[in-house]
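First the structure, which I've put down as structure tokens, then a few questions once you've had a look.
A protein chain is absent from this complex, but the other protein chains hold their places.
The block that comes next holds chain A.
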């Protein structure tokens, strides 16, 4: 399979969570997410004071789509990659940076978070997370899901999608 599956668990997952937590504290951002290139959330942290986040599935999907399009644009122009992306509205902003080949760091921040700090600590966190993701890719865990998983899943399919 060409697309590597990035799986975070155990100590690596804990480290990813710690990095996201530190980044929230250093930057004053509301939410920090590590997502894969397909748009799945691998890990996420919310600042204690932050209001309820928007649907994270949608957020991750759109960021991944956007990043894929941006990367394709870079290639068209003969660049290996473009720098991190910042979107800023009147009150809310979004910081997206590559955490290696397989993942993306996303920071959602409001007007109280200084952009300089977001960029500085965002970049650093992305670099650390990139190494972590590499480590995770190099040691994929063995998934022990047996036929029982499949049987149970099939029963749920009947329930949700009808017979």
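Everything that follows uses one rule, which is that contacts are C-beta pairs under 8 Å (C-beta built on N, C-alpha and C of every residue); 3 or more make two chains touch, one makes a residue touch a chain; residues count from 1.
FYI, contacts and distances are computed from a predicted model.
With the options "ATP-binding cassette domain-containing protein", "Putative DNA modification/repair radical SAM protein", "Gliding-motility protein MglA" or "Ectoine/hydroxyectoine ABC transporter permease subunit EhuD" in hand, the undepicted chain maps to the protein name "Gliding-motility protein MglA" (source: UniProt). In the complete complex, the residue from A:81, A:131 or A:154 that touches the missing chain is A:154. Checked against the hidden chain, the listed residues A:55, A:78 or A:116 yield one contact partner: A:55.
Contacts to the hidden chain, counted on chain A, fall at residues 1-10, 13, 36-43, 55, 57-58, 61-62, 65, 68-69, 72, 141, 143-146, 148-150, 152-154, 156-162.
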